[in-house]
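Below is one structure; the comments refer to it alone.
Excluded from the complex is one protein chain; the other protein chains are retained at their positions.
Now for subunit A:
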Amino acid sequence: MERTYLDHAATSPVHPQVVEAMIPYMTTYFGNPSSIHSFGRESRRALDEARETIAKTVGAKANEIIFTSGGTEADNLAIIGVAMANREKGRHIITTSVEHHAVLNTCKYLQKQGFDVTYLPVDEHGMISVEQVKSALRDDTIIVSIMFGNNETGVLQPIHDIGQLLRDHDAYFHTDAVQAYGLVPIDVHELGIDLLSVSSHKVNGPKGVGFLYVREGVRLMPHIYGGEQERKRRAGTENVPGIVGFQKAAELAQQTMSEKRALYEQFQHIMLTTFEREGIDYAVNGHETNRLPHVLNVAFFGTNVEALLVNLDLAGIAASSGSACTAGSIDPSHVLVAMYGNDSERIRSSVRFSFGYGNTLEQIERAAYDIAKIVKRLTKA
């Protein structure tokens, strides 16, 4: 049976060119970048180059990029780092109720430390409005953290407009761009972003690497202390092969962005027209158009998500109920609950399909048909 992986938002396969780029840094150039001999210098050169390349992908300068162990660490560093360094200025944080747990649980942690957090609700499209941010802003707001694109529904937030609004306020603007990176062109200056989190394993890079963009001048307290790596903002021997792999993945993502967008939009179209043609009862969760192209979250009315996922898995289709990171269990998605309320049937019957490297038109056509068949079987009983 051919397997079709439609869970790229959970994690993505490493691109063969990425592995290839990493190998020399695990065999020949394995030095510690802090060492002053040639092994160290070679590693450092690779690190500097990766930083340059990656900085350019978001319109930043190399010294504004801090490499981390992934998206979770980048989110923690951004929010805790800003909160702790600016706690004399204020203790108010604004975020949304649909963030990834790396943001939500970090905010909860800070609440225990005496910070005050406003969780903005979303509408039934999964969106917040600039007006909501505006009315939540206070003199003591020190950071506004709003994700670029949602990991469960793909819904995009009005990042540009929020950035505009915050230009006239002291609060820093952080966005979790883990899902948007590589699929949406991002220029931190145009968008008025002060801090931005990215994770490598979502864009066909290796796991265990990410970065936080921190605009020059932002006051940030480090989270992990030790040596003087990452300009003293993130200690620890740098994961050179991982970072080199991330660089390659970032390059590939930039080069293929527009063709991927077009392809994934086509995938979405194929899926939805197939569901339509097969006459199943479904609805797309989240805004109809204002979404990331690789995520399609669908409610199949009359089904139960657990049974649905098991059957899909048996048919060789790997999808998910939402965030993979809510380790293990199928709890109702906090994102769907925020959009539709606890009582909506959607929160028990929705599946997230997410596209990526390796998916083909034929795969999607067949998967869409198989999904429709399974849904019909499950709703007949």
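Just so it is clear, a contact is a pair of C-beta atoms (placed from the backbone, for glycine too) under 8 Å apart; a residue touches a chain by one contact, two chains touch by 3 or more; residues count from 1.
The definition used in the following text is that contacts and distances are computed from a predicted model.
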From the names "Acyl-CoA dehydrogenase", "Cysteine desulfurase", "Electron transfer flavoprotein subunit beta" or "DNA-directed DNA polymerase", which one matches the UniProt record for the unseen chain? "Cysteine desulfurase"
Touching the hidden chain in the complete assembly: which of A:Asn63, A:Ser135, A:Gln164 or A:Thr237 does that? A:Thr237
Which of these, A:Arg91, A:His201, A:Lys260 or A:His334, touches the one chain of the complex that we don't see? A:His201
Mind pulling the subunit A residues that touch the left-out chain? 3, 5, 7, 10-14, 16, 19, 23, 26-27, 30-32, 34-40, 69-73, 75-76, 100-102, 105-106, 108-109, 199, 201, 206-209, 222-229, 235-242, 309, 312-313, 318-321, 323-328, 330
